[in-house]
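One protein chain is absent from this view; the other protein chains keep their places.
Which chain is which? They are A, B and C, in the order written, and residues in each are numbered from 1.
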Amino acid sequence: MAKGILDVAGLENVRIFIGEVAEEEEEWEPMGPHPKPGITTLRNWDFKLLQRYKPFYAPFCDMCCLCTYGKCDLSGNKKGACGIRMDAQQGRIVLLACLIGCTAHAGHARHLLHDLIRKFGRDAPIDFGPEIAVEAPLTRLITGIRPKTIGDMEEVLDYIEEQIVQLSDALHTGQEGSFLDFESKALHMGMLDSLAKEVADIIQIAAYKLPSSHPGGGPDVPLVEVGLGTVDTSKPVILVIGHNVPPAADIADYLMEHGLEDAVELAGICCTAHDTTRYYPKAKIVCALGRQLRAIRLGIADVIVVDEQCIRADIVELAQKTFTPVIATNDKALHGLEDRTYDEPDKVVKDLVEGKVPGVLILDPERVGEVAVKTAMQIAPKRRAMKIIMDDEEFQRWVRLCYQCGNCTLACPNGLRIGSAMAKAATGDTKPLAELFDLCVGCGRCEQVCKRHIPIVDVITKAAYPYVRQERGKARVGRGPVWDTEIRDVGAPIVLGTIPGVIAIIGCGNYPNGTRDAYLITKEFADRNYIVVLTGCMAIDAALWKDEEGRGVYETHHGRFDAGGVINIGSCVSNAHIHGACIKIASIYARRNLRGNYEEIADYILNRVGACGVAWGAMSQKAASIATGFNRLGVPAVVGPHGTKYRRAYLGRPDIEDDWKIIDARDGTEYRFEPAPQHLLVACETVEEALPMIAKLCFRPSDTDRGRSIKLTHYIDLHEKYLGCLPPDWHLFVRTATDLPIARREELLKRLEDEHGWKIDWERKRILEGPMRPYDPSFDPTNLPRLIRKKKE
Amino acid sequence: MAKGILDVAGLENVRIFIGEVAEEEEEWEPMGPHPKPGITTLRNWDFKLLQRYKPFYAPFCDMCCLCTYGKCDLSGNKKGACGIRMDAQQGRIVLLACLIGCTAHAGHARHLLHDLIRKFGRDAPIDFGPEIAVEAPLTRLITGIRPKTIGDMEEVLDYIEEQIVQLSDALHTGQEGSFLDFESKALHMGMLDSLAKEVADIIQIAAYKLPSSHPGGGPDVPLVEVGLGTVDTSKPVILVIGHNVPPAADIADYLMEHGLEDAVELAGICCTAHDTTRYYPKAKIVCALGRQLRAIRLGIADVIVVDEQCIRADIVELAQKTFTPVIATNDKALHGLEDRTYDEPDKVVKDLVEGKVPGVLILDPERVGEVAVKTAMQIAPKRRAMKIIMDDEEFQRWVRLCYQCGNCTLACPNGLRIGSAMAKAATGDTKPLAELFDLCVGCGRCEQVCKRHIPIVDVITKAAYPYVRQERGKARVGRGPVWDTEIRDVGAPIVLGTIPGVIAIIGCGNYPNGTRDAYLITKEFADRNYIVVLTGCMAIDAALWKDEEGRGVYETHHGRFDAGGVINIGSCVSNAHIHGACIKIASIYARRNLRGNYEEIADYILNRVGACGVAWGAMSQKAASIATGFNRLGVPAVVGPHGTKYRRAYLGRPDIEDDWKIIDARDGTEYRFEPAPQHLLVACETVEEALPMIAKLCFRPSDTDRGRSIKLTHYIDLHEKYLGCLPPDWHLFVRTATDLPIARREELLKRLEDEHGWKIDWERKRILEGPMRPYDPSFDPTNLPRLIRKKKE
Amino acid sequence: MACEPFDIANVPGPAALGVVATPEAMASVVSSARRPLLVVGSEILRDDFYLDVAIEIGRKGIPIAATGHSIKGFVQKGYTDNVHIINLHELTNCLRDPEWRGLDGGGSYDVVIFFGILYYYASQMLSCIRNFCVRPLMRAISIDRYFHPNAAMSFPNFRPKDEDKYKEMLKKFVENIRR
Partner (left out) sequence: MACEPFDIANVPGPAALGVVATPEAMASVVSSARRPLLVVGSEILRDDFYLDVAIEIGRKGIPIAATGHSIKGFVQKGYTDNVHIINLHELTNCLRDPEWRGLDGGGSYDVVIFFGILYYYASQMLSCIRNFCVRPLMRAISIDRYFHPNAAMSFPNFRPKDEDKYKEMLKKFVENIRR
């Protein structure tokens, strides 16, 4: 029964307006203890995490400038005028970052839901095919709701929005005073963020029928082209940028309806690119965020369509320089443009093509396709006549103009040494300049401080142009949810440790060392039979490098959620399926109740699911809330060095014994245990350092000896490969001789004896004394005393 | 019909769950064009305002530190790594401040609604007595909903929360690029803030039966005691701090139920104090925010109960020093305390009294009263035996220790010259130190940088102690909504200008010149027959000064919403009734449609309702969103000098003719008109400067000549009184000779002739040439072309 | 050379290269200005000396914007020739507009001198000028007894007991203005 007015016979004068109509409430699972948790509901869980993984703060600024009592100087952990201390202030800023990140996802989800309901109806079913029964693990887990149609997600968003506002309230001057409570709130925000992402991706998969487990989905998704070199500029090019797919989908629809698929290029940057290819695999993925400025400057786009998030704030100004009109489609990012949504499309096209306006707003996605396509087709011939790329002469003029003042280096977030590369180029050697291309994150800060007004980014791009034109790779289309059937197959090996880990490579591209890192991490772990899942910018960047035979990681590795797979999960919101996979391991493989049962499942994941997030180029506020959401669910994450600017890490201290106590749920016995995982959030300086760290963060107390031995093998091997020696703490993870890598058991036993004073029974190759806890294959680790099944007498 | 399950005869197997049941929708007013506006709905209105009152930015920081690309140096309007420019970044920070402010109100409203529904039921009626028919002007105006019960406000909050999340989304890196659009979003946030406040205050008035127009309400509310000197410390003292009244109400209930009203003092700080007195007039208002630190340090409280907002973040640490236990009652501000909500009350009391814990959480307001009262009663005798206030000897020791290093002055937000006052005190003259008491905002920053560890705040308080003990005033209890019947009486005089203005003195106490300013502004305007309404900290501070006869402004002036009234509207959320009064003038007096008709009503208010907000000590993010909400509704505001740290002002430029065009709705004629009002948001350096500025901002194009003459009289008079001369721009407001102050008509006509070259007909005392527009008493000014009734041929 | 800002946490960023300058150096900037403007605030009313300094500067032909309620002092002294009453927010708003006609119709200014203005209000307005008055460049200097990182040049912080030193500096500043 739909919403509406119900006239009840016999009650003539009463008209009943029916809002939510629940079908006969099928008790699909008993409700757990924490449906729709509020701020304090999971505080105990948070405090458990925060007690082991204590918040570490590295202020990015000593001051607070949030109210007119300020600026307050909080240096040396001083208090501000409102009484807040530096540590709490850092927690506050972390909560603020998570707020902005989470609202980006939740705002996007709500906006999308409005658009999808308008186009497809509230009743558009959530049906992900035969292999997926648990369609919305986070939704079930957190809210206790099992959504059947996209309209069911309204209630989920209501919950999220209410909670967000409650948390944001706490940012006000004179609220929270404890850094621990700020962190608990940030963790709550992170959880909401994960939920919002799930809503966003599920409704778009359901409505647009993006890949799921219907035919052609899952591991069978097609490959698409990735790279600046893939765009065929002999055709009119439409470039979509952002995160919200409906306008791009409308463009694809228009192209398909008018048979223009081969006449017009549809290409994208960032997550809209992912989602566009999920809908329309002819679309191309130009690049991730880090190349956005350069892609625009290269002038490849005949029209740029932006929606929301991770769009250059100066998009209109930039596009003007290459005579590219901009169509803004989302109320989050209006750029001061005029609203032409309901104007005659041809009039709008005319104004854009003639350059009368730099851009327009078209806020109804279903009106974007026509304008974008017509504009691109009409303007392309005009634009082809223009010179946009710098010529050699100009290039030489610029590099000679540089006087190595160093201003650009000081302005560059990565401290790139541009001046000396310019000097080399002036002598004819353009290689150093060209090499900067992949180190540069394309921010444009350098150019603004150059007293000689050298368009540095363009000069670098010019130097790298031959390379840029060949930047072509392939990525598997974002496949969305992991299948329940896949979980059934990998649940045991993951929990037992024989699949040594799930590596989730996610987030933005604020790298110090180029996109090569994304590739290297992916390849290193996939080659070792970890399951590697990627999303967002990382899923794009990883596609840009190739092995000696010219094959990218998506080509050399399969796309199943199984050992050795390299899986593009999708856009940033698709990250939720990584949480989903972890949750499903607990629910499908281990048959834990899911519904309203966050704490228990997070405890399960923390102790048993050897997953580790890698946000190597984490830049945005979303990355902050995403990582925090993973952390609350018990999944650790490694960030790159820029990640220290988030100000907070969650670091364990293996040297503090009391921090490492865990309960055996069978009888309540408490054990001291190995630091597994050692951190919830940690930054590494280099990818060489990160690789063994990631491997280390895959240890779990539940590992069987076989699993542990495999994990230890990779940890030790990666450490030796990239750091040149054994890790200093490998012995902490040894409980029994069979935990040791088979190939080196003898050697390592010797070391345990010599270096750590352990007692070894050399005859039986067994450890007699040394490990901090015994190995027991049926150990049932938990941090929650309430889960103890039977107290020991 | 309530929510629930409906079994329908003949449909045995169908159970209908009924959510929202609307009563037969009584068409109380036709729906206007903009119910539940989204981000872009009122953008045109915003752009109209922003075109006349251009955003002015004074960055408080040159850098942006919001993502890991940063810090970015935006100085000189440079762009950050994301492409954002300094101007847009300032708009973004303004939106951020408004977000935090608005979520504080909306979060509070939602929390309150949950508690009130639990205690009083969804169906608790909104009935404000015989004099109030328009119970919720902002709700009706913005959402089109006419709420009948508190439960009806859920839908309003759903709308607010959804919109807040949409707006917060826009803060993410790579979203909005235009400062104008950031401002439009901030204005939208300000509007939501006003609505959230209305919800919060209306539901608490309805549920707790706070003053409205039932007997004893409105102008007849009682006077309560205000001041640090009013607390009777011979009794156990409970001090409530914050903004959310249920815990305090529960304490009052407990006292009343147990006949302890005379045995225990219930006193409050900030808005909870206001709201407590609205419920329980025996409560005392200790002070506003600026005295919070000192009130706590003075040790007057035997137990401190905090809820949310404007609580010192170091409350637990401070209270510990005076052996005062803290009960935290709100999930926004948990302060790391343990949750004891469902513990045996007596066990909690015992732990608190014995000092086993510094404080506890009691998150169910209905469980706070017993614990708070018992704790206060049991601990009071123990605490009375302790020495808390500094003795004379100690005082002398401290002031002698000071070596005038000046560190404290550099740390003090007001640059107070503490060292020299200490030096004077060391020689026996404590007056300079004592005088600092009222200049100090009690932030404690000075103490932390004193190398001699002098407890500066305590030393100042000690010097001022004789004064402090006498700090006793009286304030009228917050009366809540203005009556419809009052509006009927004052609508015409306000619109015609004969009541020269409504002065809304609101917000915090971040003053450079003491609470005296609050008093002076109030008195100056009330004496001149303006209507003066106050809320929040200002309503408290204004009560602290007295005239020569020892009477405060609430005692010397009546409490009607009428000329010369001095009205305490209530707490910060009660500010909504000031908007409400303006809206009701449009609706009740001018019979404009209200429902979903924000733009038209705001246009009406901007052109006709001579109201001006004064946020003299604006400190918080709430103050930012409050002011912005007034601005969108067409009400200008003056802030004190610290207000420049909000970074943005909305300033008009009378010298740019094009900015001052207005339409006569009768026939569409466009006129150049006087700058009325000249600004939407402006800071003044001193109260002397502010007084004439406030008067000036009460001019409206709709003023009749009589009204204009009265307004001009006060503007000129205040300028002469405080600045010593005629204002330089008085002539701009003259349209006709009868606009001139009667008593000085001749003199001013002469000046118009001599100084401005106007042509005067001296015989008939008329102006022949000069004014920028003619005076026409039936002029019907509007900024909205769509309101033109009949186009001129 | 920089110095601690009078409000210790008033650290606006890298470009706030406000320098502590000598009165002579400041006077020379003013002397060579095309169109200088003296902006005074309420703190000049602290002491007749300051008012006299302002008037002396005014007598050298430099127009005065009287902000806050400082006009009161000029009126009392009977000096109102080239003194213009304006709110500081309004004035700064005009300053950021290169098209502004100026207080006297002669166009905007290239050097503005802040004097006697509440520290944090002045600081914010100086920040606006520094960040937005860049094309053409407007230089703002402060002759207050505070170090202002947002001003191009200012004095160091003076303690109350060093008031005389400060007065000396002001005298030197005025003496050295040649117009």
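A few comments on the model shown:
As a working rule, a residue touches a chain if its C-beta (ideal position, glycine included) is under 8 Å from a C-beta of that chain, and two chains touch if they have at least 3 such contacts.
Since we're looking at a predicted model, the values are computed, not measured.
Among the chains on display, the ones the left-out chain touches in the entire complex are A, B, C. Here one chain is not drawn; of A:R417, A:H558 or A:R706, the residue touching it is A:R417. Contact with the chain that does not appear here is found for just one residue of A:L260, A:I389, A:A590 or A:L651, A:L651. Contact with the undisplayed chain is limited, among A:A109, A:C684, A:I710 or A:L732, to A:C684. Within the full complex, the residue among B:D73, B:D87 or B:E599 touching the omitted chain is B:D73.
Residues of chain A in touch with the missing chain: 54, 56-63, 73-77, 86-87, 404, 406, 409-411, 413, 415, 417, 419-420, 449, 512, 641-642, 644-645, 647, 649, 651, 653, 655, 679, 682-686, 688-689, 693, 722-725, 727-728. Chain B residues in contact with the hidden partner, per the touch definition given at the top, are 62-63, 70-73. In the full complex, chain C contacts the hidden chain through residues 2, 4-5, 8-9, 11, 13-14.
Criterion: only the chains that are shown with their structure count from here on.
In terms of C-beta pairs in contact, B-C outnumbers the other of B-C and A-C.
Mean C-alpha position of chain A lies 41 Å from that of chain B. Chain B and chain C have Cα centroids separated by 33 Å. Chain centres here are Cα means. That of chain A falls 51 Å from that of chain C. Counting only residues that touch two or more partner chains, chain B has 60-61, 63, 73, 411, 413, 449, 642, 645. Counting partner chains per residue, chain C shows two or more touched chains at residues 7-8.
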